[in-house]
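A single protein chain has been omitted from the complex, and every remaining protein chain is retained in its original position.
We call the chains A and B, going by the order they appear; numbering starts again at 1 in every chain.
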Amino acid sequence: MRTISLAFILYVFWLVLSGYFKPFLLIAGAICAVLCALAAGRLNAADEEGHPNHLILRTPTYYPWLLWEIAKSAWSVTKIILHPKLPISPTMSVVRASQRTAAGIATYANSITLTPGTITADVQGNDLTIHALVADGATDVEGGEMDRRVRAFEGGA
Amino acid sequence: MTLAVDIASWVLIVLGSFFTVVGAFGLVRMPEVFTRMHAASVIETLGAGFLIFGMCLQAGFTLVTLKLLFILALFFFFAPVVTHALARAVLHAGIEPKLAEDRRAAAKQRLAASGEGRQP
Partner (left out) sequence: MFAVAAVAILASLALAIARAIAGPTLFDRVLAGNTVGTLAILLLAVFGFLTGRPEFLDLGLTYGLLNLIGTLAVLKFFRYGDLAHDDDAGDRAR
């Protein structure tokens, strides 16, 4: 099942890159996509962690909120950069990720890093060391709203 | 209609240019390596996002738009990986960031007291 969805995604990638729709190229792309998917299956790269296709359908529940958060915090970082006094107060803290799967923890850590103003600097099991540009940013992450949303996004997996 | 799309894409491209320059300016202005990463991530999120959406509007509904969206997805998934790898490498190299407030020890104690985290 995962192999099929991976082959399908690879084939779409081939079509987007080539842009030619001649029979030979279409068939060659299909063969390449299937071979790559089979090789990924043998490498155990297409497992629940490497190709989390059960999360694809759930993206509308989380990504719009994440994009809005990114826009808000990028704007606040922009204001800090352009502020003449450069009012930064770098803070480090440790938060615990409550997700159960590796893909969930990776999503949470990447969401923290993708949001300007906060970086995941280290991961030890479930504990993420974060660095924030201002103390408020660290307080927001410790508040755990993003953690709850990623856990809901991860679902019952 | 075409004019409206043109104006929207111009606004997006100008906004993207603005955030790109601001991010690069922050890269030069920030005092040390961790704070510079925050400035660089402004380029990779808002700067690249606005520029690419602006170009998507110019391209219309073609293969070019799909390629642009692939590039945006590339940024979306790879930028945090690189930033995280960099931050981790800096910490492991023994460079301690200059901090206004260090909550690590207190937070660790609190988490240890609450217990039952899944440890690897």
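Following the convention adopted for this analysis, a contact is a pair of C-beta atoms (placed from the backbone, for glycine too) under 8 Å apart; a residue touches a chain by one contact, two chains touch by 3 or more.
Since the structure is predicted, the reported quantities are computational estimates derived from the model, not experimental observations.
The absent chain, not drawn in this view, touches the displayed chains B throughout the complex. Along chain B, the points of touch with the absent chain fall at residues 9-10, 13-14, 16-18, 20-21, 23-25, 27-28, 33, 36-37, 40, 43-44, 47-48, 51-52, 54-55, 58-59, 64, 67-68, 70-71, 74-75, 78-79, 81-82, 85-86, 89-90, 92-93, 95.
Simple rule for what comes next: only the chains that are shown with their structure count from here on.
Per-chain CA centroids place chain A at a distance of 12 Å from chain B.
The residues of chain A lying in touch with chain B in their complex are 13, 16-17, 19, 70-71, 74-75, 77-78, 81-82, 86, 88-96, 100, 109-111, 113-122, 124-127, 129, 131, 133, 135, 138, 142. On chain B, the positions that touch chain A within their shared complex are 19, 22-23, 25-26, 29-31, 34-35, 37-39, 41-42, 45-46, 63, 66-67, 70, 76-77, 79-81, 83-84, 87-88, 90-91, 97-104, 107-108, 111, 114, 117-120.
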